[in-house]
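Missing here: one protein chain of the complex. Every other protein chain is in place.
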Amino acid sequence: MDIVIRNGTIITAGGIFPADVGIVGERITALGEELRPELGRRLHGVVELDATGCYVLPGAIDPHVHLQMPAGHYVSSDDFTSGTVAAALGGTTTVIDFVEPKPGEPLLDALAKRRTEADGRVAVDYGLHMTVPTWHAAHPKELDALSEVVEASVPSFKLYLAYEGLRLDDAQLYRVMKAIAGAGGLPIVHCENGPICEILRAQAVAQGNTTPIYHALTRPPRQEAEAVSRAIDLAALAGSSLYVVHVSCAEAAARIAAARLQGEPIYGETCPQYLTLTVDDLDGPHGERFVCSPPLRSQADQAVLWDTLARRDLDVLATDHCPFTTDEKNGIATNGRPRPDGHADFTAIPGGLPSIEARLSLAHTLGVRAGWLTLERWVEICCTNPARIFGLRRKGQIAPGLEADLVIFDPDRRLTIQAGRTLHERVDWSPYEGLVVQGWPRDVLSRGRVIVRDGEFVGEAGWGRFVLREQG
Amino acid sequence: MDIVIRNGTIITAGGIFPADVGIVGERITALGEELRPELGRRLHGVVELDATGCYVLPGAIDPHVHLQMPAGHYVSSDDFTSGTVAAALGGTTTVIDFVEPKPGEPLLDALAKRRTEADGRVAVDYGLHMTVPTWHAAHPKELDALSEVVEASVPSFKLYLAYEGLRLDDAQLYRVMKAIAGAGGLPIVHCENGPICEILRAQAVAQGNTTPIYHALTRPPRQEAEAVSRAIDLAALAGSSLYVVHVSCAEAAARIAAARLQGEPIYGETCPQYLTLTVDDLDGPHGERFVCSPPLRSQADQAVLWDTLARRDLDVLATDHCPFTTDEKNGIATNGRPRPDGHADFTAIPGGLPSIEARLSLAHTLGVRAGWLTLERWVEICCTNPARIFGLRRKGQIAPGLEADLVIFDPDRRLTIQAGRTLHERVDWSPYEGLVVQGWPRDVLSRGRVIVRDGEFVGEAGWGRFVLREQG
Amino acid sequence: MDIVIRNGTIITAGGIFPADVGIVGERITALGEELRPELGRRLHGVVELDATGCYVLPGAIDPHVHLQMPAGHYVSSDDFTSGTVAAALGGTTTVIDFVEPKPGEPLLDALAKRRTEADGRVAVDYGLHMTVPTWHAAHPKELDALSEVVEASVPSFKLYLAYEGLRLDDAQLYRVMKAIAGAGGLPIVHCENGPICEILRAQAVAQGNTTPIYHALTRPPRQEAEAVSRAIDLAALAGSSLYVVHVSCAEAAARIAAARLQGEPIYGETCPQYLTLTVDDLDGPHGERFVCSPPLRSQADQAVLWDTLARRDLDVLATDHCPFTTDEKNGIATNGRPRPDGHADFTAIPGGLPSIEARLSLAHTLGVRAGWLTLERWVEICCTNPARIFGLRRKGQIAPGLEADLVIFDPDRRLTIQAGRTLHERVDWSPYEGLVVQGWPRDVLSRGRVIVRDGEFVGEAGWGRFVLREQG
Partner (left out) sequence: MDIVIRNGTIITAGGIFPADVGIVGERITALGEELRPELGRRLHGVVELDATGCYVLPGAIDPHVHLQMPAGHYVSSDDFTSGTVAAALGGTTTVIDFVEPKPGEPLLDALAKRRTEADGRVAVDYGLHMTVPTWHAAHPKELDALSEVVEASVPSFKLYLAYEGLRLDDAQLYRVMKAIAGAGGLPIVHCENGPICEILRAQAVAQGNTTPIYHALTRPPRQEAEAVSRAIDLAALAGSSLYVVHVSCAEAAARIAAARLQGEPIYGETCPQYLTLTVDDLDGPHGERFVCSPPLRSQADQAVLWDTLARRDLDVLATDHCPFTTDEKNGIATNGRPRPDGHADFTAIPGGLPSIEARLSLAHTLGVRAGWLTLERWVEICCTNPARIFGLRRKGQIAPGLEADLVIFDPDRRLTIQAGRTLHERVDWSPYEGLVVQGWPRDVLSRGRVIVRDGEFVGEAGWGRFVLREQG
């Protein structure tokens, strides 16, 4: 063996037990009691990591991140290197980002281009979802190409019910879902009713209501719920499964639960921000920073989301990590120049929050320690379910033969969230600034290599690989 | 008094009791025991109708009929006279038909024009719903005109989620609902997902599947349910109430019931065809005749619809009466020429069924006598609720001061449904052909005038008036 | 005619309309426009009551009262005369009280005895429910007698799931329900789990927790809900309908609603105290006065009960009127002597509250005016449904031929609730003391006789009769 992790408590979705983990090359080769170096293939040079007092988890998987993503005058501030280093430090060993083809750009070309941005720069393994924007959804040839996209190890497709240029109308949504199902893929859908939000935004602006709180007021929970219901119904008509991203409110969660009770293959995701922040943050002194879509909701919604996660009607905790700096949130374009339109209102604020680094710890502190989640369920929603749902057959569990993506998590370590100090995301603020979390990754392994040691990044940009994924 | 109805059993939504009914002019002036001619204002010429053994009901109201309605190469075969005579014979003393403005035609102009088609020709009172088609929904000026339409005694607006030219997209639907709510009106919505149906139709045709059963298979229950959910959600967002027409299936009914349980102001209507016929009729020797939208469903759906009517989660039994002759159903255009496209498939069959005459009796036979409905509930869904919901303040009940629209209904009279013989609709077939019903109107009064006497029409075209309606 | 009520607005469960009401002898003989004395049978001596600005309602029916009811050392403080006078003044023209047979006393003997207490003393009509206590439930001969009880015009049977001596175990409950169903009767059930309450009481007392609030804490909502579920399930097994008295909490109401959604014939009643008072009243300076069973609950429960009444999953608003004086509530036995056990704790406080006089007005003020109930629904739950459910075929509606029990209700009259001053119940306190209600009966008629005129009682003890009732 090359590495042995000793004396830890293994936490998996299926149970908790003390055991050592043996690693040869990139893979876990053994779980056992008192695994000894001399039992390994090599007698010399075995690294031993003592996990006494720590949990040993499967490397966490964040299936919803937006690194170096262009958004109008802005580009999300973490690039593939900074974002994946932060991910690694937080215990996340695989991220799934997005390909966003431009009008006229073939899906496979866009995929190739996005891969050139990431390959050689990522610190952990990564995958990609393929966005199917409006233009592509309307072109039968592009839909025919979905099978090739799946074969290129991109079996999940992001569809939008909001945002002009991305939004699919019903006919497009149905056709794309049917094509995805035919290709063996999974549609993952941003469920907000774009046209309704746009009307409400225009009304708010016309009335001079442009402060950040109007971002939330113009995207009410009911429009999100409507979009969720529509996606569920159209998936059923198209014979497709469905993954609903970033469920933010009780009413949307209820519609997913109702469909699941009928046995329908619907998956749901929520994010740390919807479990920990509220709409009041949009009305605070830095309300502009908290703009994201769907918007932050109420404390009552939070309780329902935690409960729905706990009783298994939501499956995944992902981040939708999409950081913008305070300058950017205040209208200084990413190139440093003031926004051309010269004034600020909520419709011009780049939407998105950073969470890629703190996810696992936030869920431990506010989910496990607060009594909402068992340790097993925590691992299931952060590690195991993302792997299952997105076809990462060699990840998300701890078992012989699987890739040695592992986290040695110290449940007692306390850390105060501070952007630029305790966090390593490339963004000068955090929505969780000042929060004291309990439990943080000590060491992290990616495919058998130690990339975080005692809280320090010791890996390298370029170590990460594009992952193979199989759907269905 | 001018007329006294003696010895009948009065059936209202609120109760059953024996009483005489006294009428002066157009109004009921008294309910009483042994009302005597000499108690009336006039001592001479009082007409006495002996209702011994009969029920005395409020005149039934059919809030969903399509008379002389153009539909492509066809025109529905009952005109305002023949249709309202048939209605009268069946116990219906008020119908509500539709105005269907053409692109570019102002709503009020279209209303005026439609009224000229009906005024002077109707045998019973009538009202109109204003259809708001796509063109009008997109023109702010037309939405501004909704208040004037309401003031013109047309406070209900038909909106479509299917059919090109009529179908509203989400933004239009929201804006129109908001405008209707602002004008104090009620949106009544055809809930089917048009784009999905069109895709399924095109696929069926492309595969050569053009027999009538494909009409049902290309409009599955789930797409109707989706449209119902969307209408409910958008009504909630727009602050509007909602009336869902012709609910055909269990899943759609369930979504209405769920919204009502949350206290939302949603009304639901179903029709005799969905309670008595099934999808198998589309696969029979004359399948083409049974084409209507939404399509006929299963027996299981029927049971759910009856039950939902009984426990008050559907409010109204209307007909969606829209007759076409067997020639027309088989592709001979209304002007007698073969359809130009020269061949038959389900997409070319004019959709709609006749039910205007038999509704009250069908509901008595298959609803009351079969044990689904009480007599009071029968009257409530056929007479009282349509009046309440559509603002007919002087109709739908039996009380002093209200208009003397009354039906003397013989619960023991048996009649075999035969188009052209026992029925008087101007159409040469009936979907209920051969069915023996029990219970049929003997005499019918419209505003104090006897217009049906012992099963014969004794009124006149032109007696009916355009009714005053107030919403809300 | 003998009496004509002019110019009022008639409110019934089925609608609202202006009309005069004509009365001959004990019955309504006509509803009409401008009914004139000269139209009556007699030309002289016709009384005219001008109801301008007032509602004309069917006389209210209170199907749940306890007059001069022995309860240990106490007797409820209103006797048949004082209680029915107060009822009349509050607009209630029929009450249904109880027969409570003693062990060994045949049901019919107990009925005869109870009738001698009421006949000749009641100011309004009255009926009786027959309690079937433990002793009788265990004697097959008594169950055989149920048919005779029904024939004696007592077709409803009170069963208890709490209180030793009254409580039926499962076998008894099933057998009695089956016997009642066989006799064509209706079981009305006090749903609390007696054994559980007794254990909790004993624990509280053992811990020295004897203040009134422990009355509520030892009868938690869940035990009531359990008893409701059991009664529903056993009624289904026995093939019986069921009427659940005094539903006090959300959870119990939810179980009734769930059964009704399945089409089961379950009726539910709640009382003014559960809609207006809360558990906090038991913790106030006169907590002892507010002891009743089930106990007062929370504000959240109130909202659910109003909503459930409004959407028709509860049917009746009755009072469970059972007054005890402040002395009695404080342990001075009804005969004036201190309670023998010499000290007070909640287990010794006689349970029950007065509401017989203010019910109609409380429901108008806090139900109709607060927006929970329509006027029609107010009449339905206070007047019409009690008549329907308890077989009072000649009462509860306004129609020719029915008994002339009528209330002229002034919706603008304001009155401050003050025991002994504005109220006439024979009890020196009111749970609603100081509350300003809006809307109060001006005149009340019982079988054609004016018994309240301008808020003063002008009837006489003994006018009331034992009512004929038919079940089913």
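Order of writing sets the chain letters: A, B and C. Residues in each chain are counted from 1.
Please note the rule applied: a contact is a pair of C-beta atoms (placed from the backbone, for glycine too) under 8 Å apart; a residue touches a chain by one contact, two chains touch by 3 or more.
All of these numbers come straight from a predicted model, not from anything done at the bench.
Enquirer: Quick one: which shown chains sit in contact with the chain that's not drawn?
Expert: Per the contact definition above, the missing chain touches A, C.
Enquirer: Of the residues A:P285, A:G401 or A:G434, I need the one that contacts the missing chain.
Expert: Considering all chains, including the one not shown, the answer is A:G401.
Enquirer: Tell me which of C:N193, C:S293, C:S361 or C:Q397 is the one touching the absent chain.
Expert: C:N193
Enquirer: Consider the whole complex, including the chain that is not shown, and state which of C:V47, C:A112 or C:L237 touches that chain.
Expert: Residue touching the absent chain, from the options given: C:L237.
Enquirer: Can you name the residues of subunit C that touch the chain not displayed here?
Expert: Listed in rising order, the touching residues are 169-171, 174-175, 193, 195-196, 198-199, 220, 222-223, 225-226, 229-230, 233-234, 236-237.
Enquirer: Since one chain has been left out of the picture, which residues of subunit A touch it in the full complex?
Expert: Spelled out for subunit A, the touching residues are 10, 12-15, 17-20, 22, 24, 27, 29-35, 39, 260-261, 263, 307, 311-312, 384, 397, 399-402.
Note that only the chains that are shown with their structure count from here on.
Enquirer: What's the distance between the Cα centroids of subunit A and subunit C, rounded to whole Å?
Expert: 60
Enquirer: Distance-wise, how many Å sit between the C-alpha centres of subunit A and subunit B, to the nearest whole number?
Expert: Here subunit A and subunit B have centroids separated by 52 Å.
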